[in-house]
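Note that one protein chain is taken out, while the other chains of the complex remain in position.
And then subunit A:
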Amino acid sequence: MKQRLFSLIRKEFIQIVRDPRTLILTLIYPVVMLFLLGYAITNDVRNIPLAVLDRDRSGQSRALLDAYRASDYFKLEYYITSEDEMNYLIESNQARAAVIIPPNYGREIVAGRVGQIAFIIDGSDPNVSGTALTAAIMVGQSQSTKIVAQRTMRETQTQMPVDVRTQVWYNPGMITAYYMIPALIGMILQFLTTFLTSTSIVRERERGTIEQLIVTPIRSWELVAGKMVPYVLIAFFDMIEILVAGVLLFDVPINGSLMLLLVLSCLFLVTTLGIGLLISTVANTQQEAMLTTMFTLLPSIFLSGFMFPLAAMPTFLQAVSYLIPLRYFLIITRGIVLKGTGADVLLPEILALCFFAIVVMAATAVRFKKQLD
């Protein structure tokens, strides 16, 4: 038994090494994804290019603009003199927002009345416009507070009645990369293992070698295990690669137990490898296997909370998300890495993963037989 399994594993490794292109891709892929998700796909909107149409040019208007500049949300890039200019800048995407200060703004403030300003936001990208909207209001409000305080000259007593003191736990800088990197582990583990196991078994069928393997005394489970072991090792290597790169490049804090993360990753891999095996029983060509893998991967990315928060989805899609194993694993990786959560808190997710592992493996055992018909 050991000899058969060992022979198969050695053969798989030789084949992996003889195909350096695939090998390099599997090893580079995680780092590329990490860069994409860590740097490019960021929700932390800063430095929104702002066009300024200041018709007042008073001390008051300058103070307001300073407040916007100081907030970091806006970059005051264009000082313009007409609304036509503003329209052009926003239309050509050079400015994403514009502020218009009317001629009487300073006078109204000094007179103790209300000074109105207009804030125009390009709403085509909801992510940017949402941030711009919030920032425009926030900065305006804090400026109001300041002005009220100056008017009454009783600064100590002019605090707002409600004082909100915020504390952001686990990821106080609210850095997207911290949130994405632990999730990336789950995504890459699933993609690589499903993809590589399904194509490697289908390749044997394409070549006709599966028929020769079936007539040997090798057992189904040995065949399955021999196929899995090399890809599990590669997946683990990738996982460590992501963690190390995450710590070195993005300073991701790892607050929880690495051991727990590894053990639960194994549990998750049982499911993803099983999906790969199931695909291999359906697909006849490597191309079919690849397409089917992509088909299982896309719902996993969108419905697992990997990119978009589940809470924001319609109830129907939220219900569907409970069928996605990655959903549970992401709660686990994010929990362990960011919050330092232990197994006791993650018990529901662990049980869910156990359930998936059993169901998928049972289905695989039924479908994956050492027979041709």
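Everything below uses one rule, namely that a contact is a pair of C-beta atoms (placed from the backbone, for glycine too) under 8 Å apart; a residue touches a chain by one contact, two chains touch by 3 or more; residues count from 1.
In this text, contacts and distances are computed from a predicted model.
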Choices "Pyridine nucleotide-disulfide oxidoreductase", "Thioesterase domain-containing protein", "ABC transporter domain-containing protein" or "NitT/TauT family transport system ATP-binding protein" - which one is the UniProt name of the chain not shown: "ABC transporter domain-containing protein"
Of A:91, A:211 or A:251, the one touching the omitted chain in the full complex: A:211
Hidden-chain contact residue, picked from the options A:11, A:55, A:151 or A:367: A:11
Subunit A residues that touch the omitted chain in the full complex: 3-4, 6-8, 10-11, 14-15, 18-19, 207-209, 211-218, 371-373
